[in-house]
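Excluded from the complex is one protein chain; the other protein chains are retained at their positions.
Just so it is clear, A, B and C label the chains in written order, and each chain counts residues from 1 on its own.
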Amino acid sequence: MINVGVVGYGYWGPNLVRNFVASPDANVVTVCDRDAGRLQKVQALYPAVEVTTSAEEMIADPRIDAVIVATPVDAHFPIAMAALKAGKHVFVEKPIASTADQARQLVEEAAKRGLVLHVDHTFVYTGAVRKMHELIRTDAFGQVRYYDSTRVNLGLFQHDVNVLWDLAVHDLSIMAYVLGQTPVAVSATGHTHMPGQPEYAAFLTVYFSGDTIAHINVNWLSPVKVRRTLVGGDKQMIVYDDNEPSEKIKLYDKGISVTETPEDVRKVLISYRTGDLWVPKLQELEALSVEAAHFCACIRGEEKSLTGGEAGLELVRILEAANQSMANRGAPVEL
Amino acid sequence: MINVGVVGYGYWGPNLVRNFVASPDANVVTVCDRDAGRLQKVQALYPAVEVTTSAEEMIADPRIDAVIVATPVDAHFPIAMAALKAGKHVFVEKPIASTADQARQLVEEAAKRGLVLHVDHTFVYTGAVRKMHELIRTDAFGQVRYYDSTRVNLGLFQHDVNVLWDLAVHDLSIMAYVLGQTPVAVSATGHTHMPGQPEYAAFLTVYFSGDTIAHINVNWLSPVKVRRTLVGGDKQMIVYDDNEPSEKIKLYDKGISVTETPEDVRKVLISYRTGDLWVPKLQELEALSVEAAHFCACIRGEEKSLTGGEAGLELVRILEAANQSMANRGAPVEL
Amino acid sequence: MINVGVVGYGYWGPNLVRNFVASPDANVVTVCDRDAGRLQKVQALYPAVEVTTSAEEMIADPRIDAVIVATPVDAHFPIAMAALKAGKHVFVEKPIASTADQARQLVEEAAKRGLVLHVDHTFVYTGAVRKMHELIRTDAFGQVRYYDSTRVNLGLFQHDVNVLWDLAVHDLSIMAYVLGQTPVAVSATGHTHMPGQPEYAAFLTVYFSGDTIAHINVNWLSPVKVRRTLVGGDKQMIVYDDNEPSEKIKLYDKGISVTETPEDVRKVLISYRTGDLWVPKLQELEALSVEAAHFCACIRGEEKSLTGGEAGLELVRILEAANQSMANRGAPVEL
Partner (left out) sequence: MINVGVVGYGYWGPNLVRNFVASPDANVVTVCDRDAGRLQKVQALYPAVEVTTSAEEMIADPRIDAVIVATPVDAHFPIAMAALKAGKHVFVEKPIASTADQARQLVEEAAKRGLVLHVDHTFVYTGAVRKMHELIRTDAFGQVRYYDSTRVNLGLFQHDVNVLWDLAVHDLSIMAYVLGQTPVAVSATGHTHMPGQPEYAAFLTVYFSGDTIAHINVNWLSPVKVRRTLVGGDKQMIVYDDNEPSEKIKLYDKGISVTETPEDVRKVLISYRTGDLWVPKLQELEALSVEAAHFCACIRGEEKSLTGGEAGLELVRILEAANQSMANRGAPVEL
């Protein structure tokens, strides 16, 4: 049994606590939050769990093997770093930290100490994203040409981060996992509703070392909620619609054939082909429950985190570059 | 009655001929095409219409008041220019010409001679786009923040033009009409399936002089057909879905309120609001029939073309700038 | 404060307890269930609520003003009757009882004693059904011609009741409320997957004294979940789609005009008309919370139950008649 302590019981913390409590691999020793009212809720639901308002105390507790960090983003770095320095494994909410520099320090600290540093890119643990990862890797799919995601809704306007850091972070974590390619440059554009405010709408293009492009459209000011990703392969294509209650992944047997004409290599003949559509049944486990089991297996040395510190770092590097590009109306930024 | 001659009876020509034949304002004198088989079809359907393989001859015909140009794009300029020089009014397919320079020459020639130069931005004459134009202009809509269009499908790969010139041209013509704002810069990214081939996917951002942004996502390699535009105003928002058979325009009574906090002007409070949804009944006339009547009224001096040469020129300027930006991975290009 | 006791903490009971606990008008004194494990859950969530395995004891408790009955259907009658005889107001799950005869006894007992007998036809307290009720009553709607509901999914096969008693009960309760008409006869057909088993699919027509017809299609063996009701008026029509997350009610400004021809009264001219579509924003309160407040107001004498014992009785009468008709392949049964 791995003993965990959880810092932060705000929006996402309750889901983490619920899943780690239910996990056969873990034991939630302590929940920490500055708000006493939240701690009362913890006690009502989980009488056996201890509560505290002091993260320092919890990190120092020798019973605790791993610290789960579910605080606002700017507290990720100090708490995760303190936990690593105290020899604890760390499970931190996304984005891993506020800057790539902080993320790099966490990665190095965890590596130096041989500790697990896991970032909660939750979507990677959903049945839908797992299936997409599996389908894209088959020969039947052909080369992945593009990844195009739209994630828009009428949402809470954030004051501290823009819509890329709030919404595109999900797409970037999914994209990194399912494509497994190295991004080399980004171009981003966006819009604010008032000068000096964070962008509410943003459009991000990511170039990869291989012959693939990704595009992400995020918006807090959309009348309708769209959660749709298209992935185009040469031989098959996927539509991933997270709004669908169960038919989230659709695999289209559609594609193109490219034939070079013998007389003139500059001219190619492109034909396209349409076939059946297949909607696979997806694993229905709650993503966080899968992820909790995975984190525990990583600590036991049986698995390697699919969304470890390096993945968290890469994501923050892209977001930083995107912010820089957006400030210059799409001017490309190399990674 | 305005006597017209039509050059080009390929993909779009038959629709033009059918609508001008049916128009009470016009009389189709001649149809011209290089392909004799196509001309036979004209004769079978419209025994009273003359046919010819010579555009020069048709342009020289003194009976003809106006020439309709429905040829491939690279022939737009020479034929339209010859027609203007022969004193004929011109109705030309979009894009008006292959380059902004050519477009400018056509605009100047028409102005010099006092002739109508009309570009067939057909969508502007649909009931849906007319209604969108009307709704956006009301006080109830508030300031237009963004215009975001997705136009993707598994389509014919073109050899001579990229997907921006094939598909985004529609969005640009609609956007110009409904926003009525001056674009000042663009950033575009895109992807080709083979080096040297035209881009099959492209993502275009247009900045305007006012506080509005536009984004257009076009793709020939999508497993599903999407034709959806979101327009976000402060007080209302529109979803325009051209795939819907009749409920194409949805007006959402949703928006945001921005309140500056008295103590700190950098902090603003943003709240959002959701209300009813309204789907107006749209005019069901065929767009080309409305457009044919409008063109005739322009020739009679009663109306001014909504999509005249200047509109066609601006559209080509944006496309040229987009191509340049796309070649530089999104680097912004001022207009 | 009205003191309530709840009998039954199975599928629906937890929702009832949660809403009555949260109600400012009520105080949950005791929860009763035969299953000790369920009672432990009650104690963990609501430490202040007492628990018991004896319904008799709870009914006899002088502190309790009202008894909420959320047991299996066959226990509704004995518990509700015992509660009424003990002078308690009663809130009972639907259907009110297993037979019309039992329902009638409950109605009479409550009337005799001047107690509130309320049946939990929950849908009547949703924003969607309230809005439908309001719209249908306007002059703009015209005469209601038909009410046609489809409620199908791949669902739990029940052993004790057929699909009419499981699913159509919802439609009948909604229909009774929004139409406010008197049903006069039914015809029902259905199908079992094995002889002697309850019908998994059933098709029910209800005739009314006024010139309206209702039809209900229910099925436990459908590959897709459909929750759609059409209501056709002369001047307007409604689509109520309960699967939609927020746009549940759509009001279509469509209808017909009937004109008698002067020369021949047997011939009428019918034309139809289509106009705008309007999707009203709905009240978002949880139905049970609205219903709990209503029940308390009924006890205080301020309101009259919208879904009282008589409504529950009428619903059971229709279900009994439908069973009889279904056994005779649709032979009509007068009510």
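A few points about this structure:
As a convention for this text, a contact is a pair of C-beta atoms (placed from the backbone, for glycine too) under 8 Å apart; a residue touches a chain by one contact, two chains touch by 3 or more.
Please read all numbers here as calculations on a predicted model, not as lab measurements.
Note that of A:73, A:277, A:297 or A:335, the residue touching the chain absent from this view is A:277.
Only one of C:30, C:98, C:173 or C:217 touches the chain withheld from this view, namely C:217. Considering the whole complex, the residue from C:239, C:285 or C:335 that touches the absent chain is C:239. Interface note for the absent chain: among C:20, C:91, C:252 or C:295, the touching residue is C:252.
In the full complex, chain A makes contact with the omitted chain through residues 246-247, 253, 274-281. Although one chain is not drawn, its touching partners on chain C can still be listed: residues 145-146, 148, 150, 152, 154, 157, 159, 185, 187-191, 193-194, 196-197, 200-201, 203, 205, 207, 212-213, 215, 217, 219, 221-224, 230, 232, 234, 237-239, 250, 252, 254, 256, 258, 266-268, 270, 272, 274, 325, 328-332.
Just so we're on the same page, only the chains that are shown with their structure count from here on.
Separation between the centroids of chain A and chain B, computed from CA atoms only, is 39 Å.
Look at where the CA atoms of chain B average out and do the same for chain C: the two points lie 53 Å apart. Mean C-alpha positions place chain A and chain C at a centre distance of 43 Å. In chain B, the residues touching two or more other chains are 274.
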